[in-house]
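Beneath this line is the structure, given in structure tokens, with notes to follow.
As you look at this complex, bear in mind that one protein chain is not there, while each of the others sits in place.
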Amino acid sequence: MARLLFFGALSDVMGRERALMLPENVRTARALIDHLCGFDSAFAAAYSQSRLRIAVNEIIVPPETPIGDSDEIAFLPPFSGG
Amino acid sequence: MARLLFFGALSDVMGRERALMLPENVRTARALIDHLCGFDSAFAAAYSQSRLRIAVNEIIVPPETPIGDSDEIAFLPPFSGG
Amino acid sequence: MILLEPRAFDPYAHLSAFSAEAVGAGAVASFIGVVRGDDGKGVLALFLDYFPGVTEKAITQAAEEARRRWPLVGVRIVHRIGEVKVGEPVVLVAVAAVHRRPALEACDFLMDFLKTEAPFWKKERRKDGDVWIEPRAEDYADRARWDE
Partner (left out) sequence: MILLEPRAFDPYAHLSAFSAEAVGAGAVASFIGVVRGDDGKGVLALFLDYFPGVTEKAITQAAEEARRRWPLVGVRIVHRIGEVKVGEPVVLVAVAAVHRRPALEACDFLMDFLKTEAPFWKKERRKDGDVWIEPRAEDYADRARWDE
């Protein structure tokens, strides 16, 4: 099972953490986003509002990065610290 | 008597304060500098080392500014605070 | 020192300790950010979400980047996480250097980084509900000044 983490506004709609068995056609971070948008309208709405960054195993990566069931995939809305 | 004030490196060679009856031909700040250079070699040496600013009655003025015996004339080497 | 602080902290005590440690520094520049409450939006508090482990690492790398760009004696960054009340300090950036310009510039650089590049997510708790905040266009423009 892949471990999905959601931060900021996304954590309000998705919770902090979900476990997900990746469907066979979901092999990149971008495909996972498309998948989540398809089955969760709240995620789709939150996603459409701002550019997400993706971290796989705590490293920020391009959306084309391959992912698997042993990965931790974090969804990061725009940062705003300070 | 004009009141002359010396700051920074100049105060080491001239003391902080002197009273001076201005000679008849000394009617501007610049003429006073020339006068002091003429009769005081320590002043001349200190003066030659750095650009002086002149304040007449606590206002920084151009060297051509007229001065008189009731004025306070301050000689200010380059500032260095902070 | 990079510190994520879940409780109210005293930035002046931090600054004092930091300066005492910064042996040989002639210059200490600092920035303290405080939660404003009187801006007509009815802000009661901030809530700061972060990514444990990843946020600390990103800030540490930014501090290293600052040390690469400027000759620095020391850097201390304290950033609140969780609930922060109006009037409380939310961030302290302190930079020590031999001369003043590196200290001031690195402080400016690190604040621009924290506003747009550090994994924090800021929610305003307002009288009429919660609102997640994104950086202003200005913040991204400020950050872009440092692009190499």
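Side notes on the structure shown:
Letters A, B and C mark the chains as written, and numbering starts fresh at 1 in each.
Methods note: contacts are C-beta pairs under 8 Å (C-beta built on N, C-alpha and C of every residue); 3 or more make two chains touch, one makes a residue touch a chain.
None of the values given here were measured: they were computed from a predicted structure.
Touch, as defined at the top, links the missing chain to these shown chains in the whole complex: B, C.
For chain C, the list of residues touching the undisplayed chain reads 12-13, 15-16, 19, 23-36, 38-39, 98, 100-101, 103-104, 107-108, 111, 115, 138, 142. Residue-level contact of chain B with the missing chain is found at 5, 7-9, 11-12, 50, 55, 58, 74, 76-82.
Just so we're on the same page, only the chains that are shown with their structure count from here on.
Relative to chain C, the chain whose mean Cα position lies farthest away is B.
Per-chain Cα centroids separate chain A from chain C by 27 Å. Taking each chain's centre as the average of its CA atoms, chain B and chain C sit 49 Å apart. The mean-CA centres of chain A and chain B are about 74 angstrom from one another, to the nearest whole unit. Those residues of chain C in touch with two or more other chains do not exist in this structure.
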